[in-house]
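One protein chain omitted, others in place.
Coming up: subunit A.
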Amino acid sequence: MTLNLRVMAPNRIVWNSEVQEIILSTNSGQIGVLPNHAPLLTALDIGILKIRINGQWSTMALMGGFAMIDNNQMTILVNEAEKAVEINPQEARDTFQIAQKKLAQAEGRKQVIEANLALKRAKARLEAIDATPPSPVPN
């Protein structure tokens, strides 16, 4: 049996293909998913998603959502997903620094919540770029 992965954002389908392995950042830590996984429903934190196809790892930054595995079909619904290859490293670093500054200057509960969200997103983006793909695994 093969594992099929679908990543969906509100306006488009980000990813739809067969994969060999998936690593997710869930609310309770990272989990790895291989084919024939038991049915599972989990909430996803703002973080990275790693996908292995033909021994190659690709990374994506996910902006919060949830994942569902049922019958070798994995469905991930997210607010926004950004593929690592599509992220501009310089821009991501700048955004991260701006977000850090904003959090330091934030006053009041509302601003702190907002700044925290922004920082988390910026961090996920950075992680996605920095996640150096592990050396290809022979099949």
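Odds and ends about this structure:
Throughout what follows, a residue touches a chain if its C-beta (ideal position, glycine included) is under 8 Å from a C-beta of that chain, and two chains touch if they have at least 3 such contacts; residues count from 1.
Basically, contacts and distances are computed from a predicted model.
You can't see one chain of this complex, but its UniProt record names it "F-ATPase gamma subunit", from the set "Exoribonuclease phosphorolytic domain-containing protein", "F-ATPase gamma subunit", "Serine/threonine-protein kinase" or "mRNA export factor MEX67".
Interface note for the absent chain: among A:P39, A:G55 or A:P89, the touching residue is A:P39.
Residue A:M68 is the one among A:I23, A:M68 or A:A131 that touches the chain missing from this view. The chain not shown here is touched by just one of A:M8, A:I23 or A:A131, and that residue is A:M8. For subunit A, the residues touching the absent chain in the complete assembly are 8-13, 26-28, 31, 38-44, 63-66, 68, 70-71, 75, 77-80, 108-111, 113-114, 117-118.
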